[in-house]
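Step one of this worksheet: look at the structure below.
A single protein chain has been removed from this complex, and every other one stays in its place.
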Amino acid sequence: MEFGNSGSLSEDGIHLDMDRLKKGEVNLGTSIMAVTFKDGVILGADSRTTTGAYIANRVTDKLTRVHDTIWCCRSGSAADTQAVADIVQYQLGMFAMTNGKPPTTQTAAAIFQEICYANKDRLSAGLIIAGWDERHGGQVYSIPLGGSLHKQTYAIGGSGSTYIYGYCDTHWQEGMEEKEAVEFVKEALKEAIKWDGSSGGVIRMVVLTAKGADRHLYLPDTDYKVRHST
Amino acid sequence: MTSIGTGYDLANSIFSPDGRNFQVEYAVKAVENGGTSIGIRCKDGVVLAVEKVVASKLLKQGANKRIATVDRHLGVVYSGMVPDGRHFVDRSRDEALAWRDTFKTPIPTADLASRMGGYMQAYTLYQSVRPFGITAIVGGFDSELELPVDGEVGSGPAVGAGGKTAGKKHGGPFLYMIEPSGLYWGYYGAAAGKGRQVAKAELEKLDLGGAGELSLEQAVKEAARIIYLSHDDVKDKKFELEMSWISGADGPTKGKHQEVPKALREEAEKEAERLAKKAVEGDDDDDDDDDSDDDKKDGDKMEE
Partner (left out) sequence: MDHRPQAWGRPRDDIYGAYDGSYLQTTGPKQNTQAPVVTGTSVVALKFKDGVVIAADNLASYGSLARFTDVKRLRVFLDTSVVGFGGDVSDMQYLDRHLNELAIDESYETDPSAPDAGALNAANLHKYLQKLMYKRRNDFDPLWNQILVAGLDSGSKPFLASVDLRGTAFSSPSLASGFGAALAQPIMRKYAATEEDAAKLSREDAVKVVQECMKVLYYRDARSMDKYSIAVVTKEGVELKEDEQLEKQSWAFAERIRGYGTQTV
């Protein structure tokens, strides 16, 4: 696939080689995570988007809403993950209207997985789905590259995650209070940002509980100490 | 026959001036000739039962089932034209499968009823088709437990998921009846076919509904009794009793739609036969037996 010969000749005689185009693609060389806690789930992410070594966007929002209290963390190709998230947002919106009840996190995870699995040879998308619903509470699902679906207590993803497997494993506790869980996510992402060149910028979080979605923002120039809430 | 279509009954999708669709009404007549089928929704499950009329002695006993499984947790029984019913079942299975394919979870009973109601209604709209000659009773038990995604691996926190809304119940037993017009309602007790008058009267006497205390096993016995009672030994052909049930995950069928075990069915049947005989003898004391059939017919008209 390195130098594939797929492509087509467009009207003006310009040959578009899809495989090569992919090479220059905007990549979310990322640190993302989602954790369950006592009252729901928390999603967290850095804000760096890179094209090779160039930072294409330093304040990216990688936490994407697909329904009121079902969100996802995106890693991999920005274009692919945005397209997938858009489709799922549409589907869940339709689900809520036609069934007269909000979708569950499982519904979202199932739709995400089908898209990722059926198009596995076209997509580079690593997703974490996290949501809250009144029946199942807070839940976290991970969909890595091949399109498999994994239910988890907490999930980490993106290039930066490889540096924090150890940190997360030793510091993880089930059923934390919200404050503790926010601290866990923040400290883990701080480590990822520190060691991964493809991760950086601000730390964004979304807390999903019975009360709805609550955004957090932490900035590097204050050492991620102050919450700039929105 | 009291009403004649005067030309408005020749095709579907044509209203009569007084706002009736005669084809649908004739379809209802087809149902009224079919063997009685009933459904009971009690606190811990659903029972479906049907009076399977034995059309010929040459048919194998216990073969040619009339109650069908649509998905693990869903069953369907119907009164009326059997081929129509078979098609209804096929379509129901397709719907259940399509739901599983998109949402990777079993279809809730209410959603199946809604989809099949829509399907039957579509057959009242077009010149080229006729309405279904059946009334279908759909029973299901939607899981009360957390619903996984089909095929998922891994597990959530050992302490259980956080932030669930406390005190809310989810899932449970459900029962729907869909008529040829496409109309459907949720029921605690539903009856269709020849003996529905008697059956409905009996169902109303049962302790169903919100605080209903009838257990699933009692419901099986009641179902058998009602089918036997609604059957007219003198006028009707011989029949076989067919019954199925669905309990929750902790009940006898473990959330699955299954035929009632032979032993339990036979026990229920024996008692039902005895009670039905007693009821008939009681009737004989009261009034002239020959008229009772006509009375029933009048009752039919009032009801529908």
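We call the chains A and B, going by the order they appear; numbering starts again at 1 in every chain.
Keep this in mind: a residue touches a chain if its C-beta (ideal position, glycine included) is under 8 Å from a C-beta of that chain, and two chains touch if they have at least 3 such contacts.
Please read these numbers as outputs of a predicted model, since none were measured by experiment.
Novice: For the chain that's not shown, point to the residue among B:Arg72, B:Arg130 or B:Arg196 touching it.
Specialist: Residue touching the chain left out of view: B:Arg72.
Novice: For review purposes, identify every residue of chain A that touches the missing chain, sorted by number.
Specialist: So the residues of chain A touching the missing chain come out as 1, 4-7, 9, 12, 14-17, 20-21, 113, 117, 120-121, 142, 144-150, 152, 162, 165.
Novice: Just checking the interface: what residues of chain B touch the absent partner chain?
Specialist: 65, 67-69, 71-72, 75, 93, 96-97, 100, 104, 150-155, 244, 256-259, 261-262
The rule is short, and it goes like this: only the chains that are shown with their structure count from here on.
Novice: Spell out the residues on chain A that touch chain B in their complex, using ranges where they run on.
Specialist: These residues of chain A touch chain B: 36-41, 99, 104, 106-107, 109-111, 113-114, 132, 134-142, 148-153, 174-175, 209-210.
Novice: Mind pulling up the chain B residues that touch chain A in the complex?
Specialist: 102-105, 111, 146-165, 168, 170
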